[in-house]
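One structure is given below, encoded as structure tokens.
What follows is chain A.
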Amino acid sequence: MAGEPVLQLQDVHAGYGEIRILKGVSFAIEPGTVTSVIGANGAGKSTLLKTIFGMVQASDGAIRLDGRDVTGLKSEERLQRGIAIVPQGRCNFPLMSVQENLELGAFIRRDGDIKADIEAMYGLFSSLDAKRKVIAGNLSGGEQQMLEIAMALMTRPRVMLLDEPSLGLSPRMLDYVFSSIRDLARGHGTAILMVEQNAVQALRISDRGIVIELGRVSHQGSGVEMLSEPDVRRAYLGLPADRNAP
Partner candidate 1 sequence: MRPTARRVGVVPICLSALLAAGAAFAQAKPVKVGLSSAFSGHVGFIGADARRGIELAIEELKTANTAVAYELSIADDECTPAGGATAFRRLMDVQQVDVIIGSGCSGATLGGMPTLMDGKLSAVTYGSTNPKITEGAGVGGNPYMWRMNLNDTIIGETFAAFIAKDGVKSAHILAVNNDFGRGAAGVYQALLPKNDVKVNGADFFSQGASDLRALISKIAARSPDAILLFGEPPDCALMARQKREMNLKAKIFSRGGCYTDESLKLMGDPRLGDGLTEAAYWARTPDQPMVEAYRKRHGDYPPYNAALAYYAMMTVDQAVRKAGPSRDGITKGLAQVDWKSAIGPIKFDANHQARPDLFMVRIENGEQKVIETISNAR
Partner candidate 2 sequence: MELLLNQLINGLTAGSEYALIAAGLALIFGVLEVVNFAHGEFYMLSSYYLYLLMTRYNLPYVVAVPLVIVAMILSGVIFYYLVIRRVLSRSWQLQLIATLALSIVMVNTAIVLSGPVPKYLESPLNSQIVQIGMASISVQRLVVLAATAISFATLYAVLKYTRIGKAMRAVAQNREAAAAVGISVEKVGLATVVAGCALAGVAGALISPLYTIHPGMAALVIIKAFAAVIVGGFGNVTGAVLAAFLIGLLEALVTTVLPSEYADAFVFGGMILVLLVRPHGLFGRVARS
């Protein structure tokens, strides 16, 4: 767990117009790790991801990528520097083929390796390989989720933000998605920050957990620590406070 953080937030405030949602969030994540953000509905989890990506502008505080301040940058510029996002809900181009979607995933790139990277994605997500020409809207929910993660990976991100990757997936598909996420972090060295309703399962594959409460970080620790923290278990995991209780 030692090493330089890839992403660092320091006292970040953000919101929509007059409504303040994040009221001073600070944490850091390291390369090759998975971090889960949990919290009640409306606590500001999605806003947190959007603020890191620049879809919502921080009104105060600093966001640093590899030690460099990106707080004032636009989304496209953050994407260029290595922050990618898979927003909540369907996030592909439903009337374009899998191939076209992956090409658009590399929209900001102008190098010659795009074709090779697309082939690499087909290697990584074999279920997409057979469906290169299929319209994205006709894929299953799990396949679409895979496609969206693959699209985000096309920018070769240093940090990937996932908003509810398990939403609407069957339990079997969910296991597959979570294990893929863990493998991605380990294999590619990508830092993954995800917001997840399935908090228990998310924490199991996470290196760290962060609890957001009323726009602030209330608890943080390793995934295992979070799973045994009584307040967190009771309030967010739907488990009894004492892990040894019946």
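Keep in mind that, in the parts below, a residue touches a chain if its C-beta (ideal position, glycine included) is under 8 Å from a C-beta of that chain, and two chains touch if they have at least 3 such contacts; residues count from 1.
How were these candidates chosen? In short, all candidates are chains of the complex that A comes from, given by their letters.
The structure presented is a predicted model; accordingly, all values stated were derived computationally and were not measured.
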item	value
Candidate from 1 or 2 that touches chain A, complex-wide	2
Residues on chain A engaged by candidate 2 in the complex (per definition of touch)	53, 55, 74-76, 79-80, 84-87, 89-96, 100, 103-108, 148, 151-152, 154-155
